[in-house]
Structure formats: C-alpha cells, structure tokens
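Okay, structure first, notes after.
Every protein chain but one is kept in place in this view of the complex.
Showing chain A:
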Amino acid sequence: MSTLQDPLTGIAPLYLIAVAFLTAALGLVIRSNKFFKVFAIVNTAIVFAISAYIMHKVVDEGIQLYFFGGYPAPLGIAYEIDNLNALLGLLATSIMLLSGIYSAWYMNFPRTYLYYTLFLTLLAGSLGCLYTGDYFNFFVMLEVLSLSSYSLVAYFRDSPKSIEAAIRFAFTGIISSSFYLLSAFVAYASFGTLTMADIALKARDLNAVTQFSGGVVGNVAIASAMMIALASWTWTFKAAIFPNYFWLPDAVPEAPTPISAVFVGVIDLIGVYGAIRMFYTFFGQGSIALQFRSYTLEIFQILGAISVFIGVFLLLLQEDVKKFIAYSTISHLGLIFMALSLDSGEGISAAILHTISNSFAESLLFYSAGIAIVAVGRSINTLGVLRKYRVALAGIIIAMLNLIGVPPLLGFWSKYLIFKAFLDTGKIYGVVILVLATGISAIGYFKMLFSTLKPVEKIREDPRLRNSMLADITIALCVVILIAIGALYMLSPSARKFINEIGYNVIEGYKAYYAFLSSGS
C-alpha cells in the first residue's frame, strides 16, 4: 500500500510553505510588485488544480491516504482525505484563488512580498488543517494558519487601530489553540496515539489492537469528555460562535479586503470542519463519549441560536460595511452550527452546503464592497458610489439574494436543506429561528441595497479606480460560481446525491475512516 501512494495527495501544504519562504527570500532581490502578484496567483492556481485533482480521485476511488516519509499511520503522520475533506479543501482553495486575483488589483502598497508570503502560508495552514489525519499535525497547521492570520490583521502596521485589533485577536487566538494542544496531550495520554483514525477506532472498541500503538490507558470516557470540552473552545473560536464571536467583527475591518474575504470564507470553515470531525468521526455513534457528546450538541444548539440572534440584531445597527458583513457571517455560522449539531446526516449535509453558499456569498460581498471602500470609505451610506461600477453592484445584489435565500441561487437550497433537517428531527424551534433570522437580516440587507441607490459626490483619487478589471473578474467569477453551483444542485441528481452522501458517510460510514488500520500496512 505504501509503495503506491500518490505524492500529489500530500504535497500541497508543503509546496505552499516552500513557495512562501521562497517569496520572502525573493522579496530581498526583486522589487517589482507585479512579479509577486503573478507568482502568487500562479502558485495558488497550481494548488487549486491539485485540490481539484484530489477531489476527483476521492470521488472515483474513495478515501485517499498519504503517509509522510512512508511510515505507516499510527507511527508517522498520515493525510487522510475523504469526501468531506476534499470538498472543503476545494472550497478553501477556490476562495483563496479568487482572493489572490482580487489582491492583484487591491495591493498597490509597498512590501507586497510580505503580504504574499503570509497569504501563501495562510493557504498552506488551512489546507494542512483540512487534509491532515493526525491530531497533533492539525495543531501545527492550526498555528501556521492562525499566526499568518494575526499578522495579516496587523498588515497595515502604520495604523494603530489595526495593531490593537491584531493584539486582541492574537491573545484570544493563542489561548484557543493552546486549549487544542492540551486536548491533543490528553488524547495521547489516554488513547496512546495521535492518528485520528486510530482515536476513532479506539473510542469505539476499547480492546482494539493496532500495530505500533499502545492500548487505552485510564478512564477513557473522562479523557474523551475532556478532549471534547477543550477542543470545542477552538472550534467555536475559529467558527465565530457565540462566546467567541467577538474577534470576527473586530479583526475583519482592519485586515486588507481580500483577507477579510478569506476570514469569512476559509478560517470559519476550519471550525466547522473540526467540529464535524470531532463530534461524528471520533466520538460519533457507538463511541464511549456518547452521553457527554449529546449534552455538548444540545449546548451547541443554544450557542448557535444565540449567535444567530446576535448576528442579525447587531447587523441592523452597523454603519461600517465590513462590520455589517462580519455580523451577517456570524448569524449564518450560527445556523450552520445549529444544523451540524442535529446529530443527523441531513443536518451535516445542510451544514456543508450552507458553508459553501455562505463562504462564496460573504466573500462576494467583501469583493464588491471593496471597490466602494477604496473609492469612498467604509461607511455603509456611501455604497451608492457603486452605481459607477456595475459589476460590483451586480455582485452585491446577487450576494444579498443568495444570503436571503432566493430560489435559483445556492442560498435557497442550503436553507431549504437546513429547514428539512430541522423538520425531520422534530426541532420546530429551529425552523422558527431560521425564518425569524432570515426575516430580520433581510431588513439589514435591504437597507444596504437601498443605500446603493443614493448618489455619492466625493470620490477619492486612487489609481486603482481607473482600472478595476481584475476586481470585476473576481466578482464575475464569484457570481458565476454561486449561480452555477445553485443550478447544478437543482438540476443534477448526482450533485444532490453527493451532498447527501457526505452527511451519510460522516454519520453512518465512520468505519471506512479507520478501515485502513486493520488492513495491515
């Protein structure tokens, strides 16, 4: 098995980190901003192609494994990619590619190579988090991701406000990832292994014997409960759920606009992914932690509902367009967490589809509003400047319709799936919250749409405004992706089947995740 590994499966994060260091080194020699823009787009496109290839392989051949250095799984670090990872990885790289194209328009500041170094590291970290099959390697990649995101918030280091935002984000973020580290140590202490598949196996069969790893030690039920409790802090932090939501509206306005799009599109995704893995693959059906897990899922329902309402009510009060989008993201992530903590396959599928819809739509809002931010400023009342930039205006309208959930777009189908998941599990309050949240946030969205009608007089002199072609291309691509995925989901039965299968695999097909351990390597 280990001789026939496909090197492309494991190469993406390593390649990106190598390229990021190369960018930093080249920055000392090459002064041209244009070179780094092209360099970053090309490399992001290569990684996008790799993740599409992985997706293709996973759909065709099932779970993909890659053992680093050829060491079999419990001994070394393994990458394990199933439907869920592959789809989210493809989503992350496509948003990063869009942001890369947008950055080529947006970044006409000095020290661009530093920006692109951090940009590529951020992508490496998020792909590493998504593809890895090792509990500790996830921590390492989480730190790569977090550290580059803190520094990107502080990228405009001449502005005191962005330094403040970065300090706040970094202190809370470091604590949340230290909790994850602690949960990794607890996992090693009781399960005697750090491979995710091995943990999933031993949480279900305490007497399981795997090559190269010891048996379980001590009271595993308490250890699993500790792991769930500690890591839940990290998932809620990354996904911006109620007690830990404050960093998102704080950090997003100070970051460069393409990075704000990455924050709502990619970093939130890591929290959603981590929560699904932890609650369904490790400690899902048949595991020892069932009782504690069901309490935690109930708490997640409440936390999700609270963050939905925080999001929709605070959204109405915002004057800053970036904060507006951040609160809108918080409300949608609350819905996603409510759906994924339903403990049903439908809920997982709905959460995944809503993550896709939300990531593209919120990023599209940032890309479109970014032109207005360059032209006038961050106030929501000056969006009227977009009347001159038709593509951006179209982008805002499509994104709003998608977030409200108008039928042909993807947002409708994902909200429909969440609705159905709530109905089928008999949680009527979920349906009420979904409808209320849509209604209240629609007031805010219409307020934003209305402000695009007011003409704006004072427009800044900025060389970027003369040629906004690259931004227009990004917005157009994003719009096309939203409409295309929505149409694909509506028309193609195989797409619907694929999304349903992800939920089913996570809930019922967990055995496939650790099947390779017993097949002998």
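The rule is simple: a contact is a pair of C-beta atoms (placed from the backbone, for glycine too) under 8 Å apart; a residue touches a chain by one contact, two chains touch by 3 or more; residues count from 1.
Just so we're on the same page, contacts and distances are computed from a predicted model.
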**Request:** Assuming one chain is omitted from the figure, identify its UniProt name from "DsrE/DsrF/DrsH-like family protein", "Na+/H+ antiporter subunit C", "Xanthine dehydrogenase family protein molybdopterin-binding subunit" or "Sulfurtransferase TusA family protein".
**Result:** "Na+/H+ antiporter subunit C"
**Asked** Looking at the whole complex, which of A:68, A:185 or A:419 touches the chain that is not displayed?
**Response** A:185
**Asked** For the full complex, which residue in A:143, A:254, A:268 or A:472 touches the chain that was left out?
**Response** A:143
**Message:** Considering the whole complex, not just the chains shown, which residues of chain A touch the missing one?
**Reply:** 136, 139-140, 143, 147, 150-151, 154, 157, 160, 163-164, 166-168, 170-172, 174-175, 178, 181-182, 184-185, 188-189, 194
